[in-house]
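Yeah, one chain of the complex is gone here, protein chain that is, but the others are all in their spots.
The block that comes next holds subunit A.
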Amino acid sequence: MSDPMAEIRASFFIECEELLESLQDGLQLMDDGDTDSETINIVFRAVHSIKGGAGAFGLDDLVHFAHRFETAMDEVRAGRFSPDAEAIRLFFACADILADLVRAARDGDQVDDGITGPVLENLDKLVGLEEEEEEDLDFTPATLSLDFGDGGTLPDLPELPDVSALPSTDAADDALPALDMPVPAPDTDIPPMAEPECKGFSVKFKPEDALYASGNEPLYLFRALRDLGDISVICHCEDLPQLDSLNPDTGHLSWDMTIHTEEPEQAVREVFEFVDGLCLLEINALTGDQDGTSSSEHTPISPAPEISPPPQVETAPSLPENAASTRVDAAKPSATKDTTKKLGEAKDEQSTQAKAAATPTQPRATVRVDLERIDRLVNLVGELVINQAMLSQSVAEAGLPPNSPVSTGLEEFLQLTRDIQESVMMIRAQPIKSLFQRMGRIVREASASVGKEVRLRTDGENTEVDKTVIERLADPLTHMIRNAVDHGLESTEKRLEAGKSREGHVTLTAQHRSGRIVIEVTDDGGGINRERVKEKAIQKGLIPADAQLSDSDIDNLLFLPGFSTAAEVSNLSGRGVGMDVVKSSIQALGGRINITSQEGKGTTFSISLPLTLAVLDGMVVRVAGETLVVPLNAILETLTLTDEDLTALGPETHVVQIRGGFVPLLDLGAELGYRTPQDSYVGGTVLLIGQEDGNRAALAVDSIEDQRQVVIKGLEGSYGRVPGIAAATILGDGQIALILDPTDLVGQATGRTRVRQPQQLLVG
């Protein structure tokens, strides 16, 4: 019993995450000046759906907050309130709190009322709703509308139009623009709790396709109804097409049910809570005899076209005799609620129906899969790649002719392996959007706490990155964003002084670049104050006082452990645990981080990460008896050195002349400490390595063996980080080969290609 509930709960929270995401999206669009009603609707719907789900699970805190938020959004939606920048900021804050509440509800935590309180107050103030009324009214529209339904059940049928229908129609019309419309007298005349007369309800239920697509089963609903009392069900199958034209994914049935129960209408509505918006539902209180009469009696009330939602019209053709009552039903609750200033609720009802009509909830072709299963698949594919390499090697060793069936078969196998591997990796890839959205919140919070006006711009948020990378990027990126807001951007006064816009800008971009993903955090602040950085580093004893450092050397001092330039420690960043931690977590992902800064213009931190953590295309090379793999995306070209290409630069170094450019020559074997520099490199093979920053280097190797896909096996877990080495892999012969990290290697290369007395070189 508890288990299926837990599952439903879990899927509710997963849905919540998606809804929160679209909420953020919508708010962002609004913030960017989009006043399209559809955008506002998206926001409204997201909040509404969260509220609905939360209600089903009895998450009162969440429901309460979501309701207030929703009410405010409804004001916007109805065009009674047009949000300015401040309002949107408040909405963002609400969205953040909503996210907190969702997470708190999921983890069973509590969220401090002190946080939600002020925001709610502001919200109410902003929208101009009186808080009191909102508080007092528990939003249970059904009970209220039930009172009205009782009007219909009054035995004195001829009285109906006079007593309830007509005044309430007026109320419905008038209450919309004017909230303070006095409650019409006839309503109060009806005893609010006249329930004993109610014998039950007639329920019309027509599921939409989405109801089936979301895994609901009408039968269970009927069973739940049966628990409330005696039930009789009539199934309408007139719409059922011929068998040959039947679409099995489409529902064609609708049902009329009559329940005899003492339960209030609310109880009946609750049964359908889960399918709210996925079906056409109408619940009428049962009169003494049959609802046919009541519907005809209700007909005069039907003029309420602006409230009558489109989907109801659909029922009209199929159930003509009830069309009128349909309209009445839609109008009734609205009218009642309007008169009691429950406008938000009325709109809400309407919206669910309108939503169903406006965006036919088409089933999304997605499957939720446990990440563990995908990981297992990824691992298996990794093994497959290794196995395939082993097989290729055996076939090669068997000395079969290249056009033998085995070889061609193997070739196809290779292609298939690659396809499978790519598909599996695509399963793991996710747009980086979710991460960027979280950063939006970080910016909002950080800017509020340091009192700066900051706008976050994001670009390339649909760039797909491996899920693990996204997860493990969250912390470092948070740090960097905070740093950008706290240290990067100047205070508002300074900005104005410098002739910049009042609002600081932080830009977050993601893009694919040469087989890696590059994420950049840019601020338009004052740039790095290099003198202060250097001073500080000397002060802290991180560098000798007489150190000669280039600008980029100084920038890189920021990554040293224990370095913090904030003059005073703010509560945001500046505890000195910043950038060095960022750097090591990026490195743990096989990534790199760079700074570029321009005094007065701003600073850019750029992170470059491998696209996947599992497989890469590499060139297998041999050097000093060792086999190494060089990532293919780093290799620009390969060439054989001639005498003219090679020029001695210093006493120990060479440069290679390539099409008029000079590229430093590095001996891979010597750089890795496998051997001493060779006597001559003429005739040797070099790989021209291109780096993200545009620098090039020529890497001398003994021979190039192969070009193939290799599975990445991390070294960090078993041994630790090795300079110049990104990871390891297993080759076809079962041997381990190391995968080079060309940028790291080049970055700390000595460049010694000639034997001479070793000299201390300043590592750049």
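Basically, a residue touches a chain if its C-beta (ideal position, glycine included) is under 8 Å from a C-beta of that chain, and two chains touch if they have at least 3 such contacts; residues count from 1.
Rule of thumb we're sticking to: contacts and distances are computed from a predicted model.
Looking at the choices "Purine-binding chemotaxis protein CheW", "Sugar ABC transporter permease", "Quinol oxidase subunit 4" or "STAS domain-containing protein", the name in the UniProt record of the chain not drawn here is "Purine-binding chemotaxis protein CheW". In the complete assembly, the contact with the undisplayed chain comes from A:Ala728, out of A:Val102, A:Val656 or A:Ala728.
Considering A:Glu17, A:Asp227 or A:Glu383, the position touching the chain not shown turns out to be A:Glu383 (whole complex).
Residue-wise, the contact with the chain that is not shown comes from A:Ile736, picked out of A:Ala85, A:Val682 or A:Ile736.
Listed here are the subunit A residues that touch the chain not shown: 383, 386, 584, 626-627, 671-674, 713-715, 717-725, 728, 730, 734-738, 744, 748.
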